[in-house]
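Only one protein chain is missing; all other protein chains are in place.
Letters are used for the chains, namely A and B, taken in the order the chains are written, and counting of residues starts over at 1 for each.
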Amino acid sequence: MCLALPMRITAVDGVLATIASAGLEQRASLMLVPDARVGDYVLVHAGFAISVLDEAEAGETLDLLREIGAFAPDDGDEADDAG
Amino acid sequence: MTEANRGAGASGERILLGHGSGGKLYRDLVKDVFVKAFANPVLERLDDAAALAPHGRIALTTDSHVVQPLVFPGGDIGRLSVAGTVNDLATAAARPLALAAAFIIEEGLLLSDLTDLCASAAATAREAGVPIVTGDTKVVERGAADGLFITTTGVGEIIVAHDLGAEAVRAGDAVILSGSIGDHAVAILAARGEFKFSADVRSDCAPLWGLVEAAVSAARAAGGSAAGAEALHFLRDPTRGGLTTVLAELAEESGLGVEVEEEAIPVSPAVRSVCDLLGYDPLTLANEGKMVMVVALEAADAVVAAVRTTEYGREARRIGFVTAAHPGRVALRTPFGTRRVLDMPVGELLPRIC
Partner (left out) sequence: MTPADELLRLAADLRAEARPGLTFMEVCGTHTMSIARYGLRELLPAGMRLVSGPGCPVCVTAMADLDRVVELARLPGVTLATFGDLIRVPASRTTLAAERAGGADVRVVYSPRDAVQIAADEPDRQVVFAGIGFETTAPTIAASLLEARARDLTNFSVLSMHKTMPLPLKALLELGETPISGFLLPGHVSVITGTACYEFLARDYGVAGVVAGFEPHDILRALLRLVRQAAPAIEIEYGRAVRPEGNVVAQRLLEQVFEPSDADWRGLGVIPGSGLALRPEYADADAALRFPVRLEPPLEPADCRCGEVLRGVTDPADCALFGVRCTPEDPVGACMVSSEGACAARYRYRGLDD
């Protein structure tokens, strides 16, 4: 019942963090995970980090996600530059 | 300087209701902005109608463009209005011959913004090799239009002898997609700022006549015999409603089934992330520079190769096929070999937390 995306904390400013995931950047509140640090992977739901992901396992998930989910354009041509 | 205010022009000067009322103010606007930007002999005559001399069968299409914001990463409403109509003509394998553009301007729009948007439209039209030969301008009161609405009508010369469309599609045909999906929708979403995120995505907004012309030529060559270009059966651009809508229409209109491989459909990592975050399905998101092509299987490789030589088709690939199985339905094969049905998206695109 809850969409949550694993994202990496790239910066912290008080209780707000900048979080990133493959070309997406956002701000989320760390109010629910006060021990989270820059570099941690967190699960983000409705603008809040709700859990710090176990590093070893998180890496597994993200590789998995990349393999089954993120099919980047090939031939070195980035879709982002079209137009 | 915000994207909406870029460019030169009398700073601060705005479009007034008077600019739409047909008198000198109007005439000056037409000459100084539209004619100057679109610059071609037919338009410069400023006749109420443009005389053309098309060869053979022609295609006609019209589109209204209402986008907010007016300028976004990868494009703007000017580029969109030209590309959108050129692409609609392209789905009929029609070389764009002439465009007409009607502008409904909201009182208060900065003149510099209008000038920039017309410059963009003009550049896109030049890129597509088509003149904007006539147009219209109305100005409405503040609040009655979202900055600017553009309706573009296009005429094109059809370069194939046969009828393209769902009736031409056969079981066994290959389904080809010209590139990554979801870029335009996500770029707009990011630019609108309602859900505060930034994404490494640009709209794919682009005129695709060159791409389609290459596909037509390749299909014709691969077709070989007296069949000519008949290897090319169906063309449609996945705009609103996305790829899913085009595939669903293909299945419904042809009465055949369609099967596509999820792994074959290119989605950029940023689009994927935004979709995962907000709960969208990239297959239902709008594109403004992509084409779906259904061709006879024998011609598929040649068409893909030809499209890949064009500027906007470098990631073209086969994504699936038409089948006699599950008529009227579209099946998506997941990377795990399982399948699910693709339905037309319903209504408004809404983010979800659940």
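General observations
We take it that a residue touches a chain if its C-beta (ideal position, glycine included) is under 8 Å from a C-beta of that chain, and two chains touch if they have at least 3 such contacts.
Just so we're clear, the structure is a prediction, and the values are computed from it rather than from any experiment.
Considering the complete complex, the chain that is not shown touches A, B. From the options B:Leu46, B:Ala144, B:Ala161 or B:Ala325, the residue with contact to the unseen chain in the full assembly is B:Ala325.
Touch with the hidden chain on the side of chain A covers residues 1-4, 29, 31-34, 43, 45-48, 50-51, 53-54, 57-58, 60-61, 64-65, 67-68. Counting the whole complex, the residues of chain B in touch with the unshown chain are 194-196, 277-279, 325-326, 329, 331, 334-341, 343, 346-348, 350-354.
Here is the rule we use: only the chains that are shown with their structure count from here on.
Listing the residues of chain A that touch chain B in their complex gives 1-3, 5, 21-27, 44-46, 66, 68-75, 77-83. Of all residues in chain B, only 74-75, 79, 179-180, 183, 196-206, 263, 265-274, 276-279, 289, 308, 312, 314-315, 335, 352-354 touch chain A in the complex they form.
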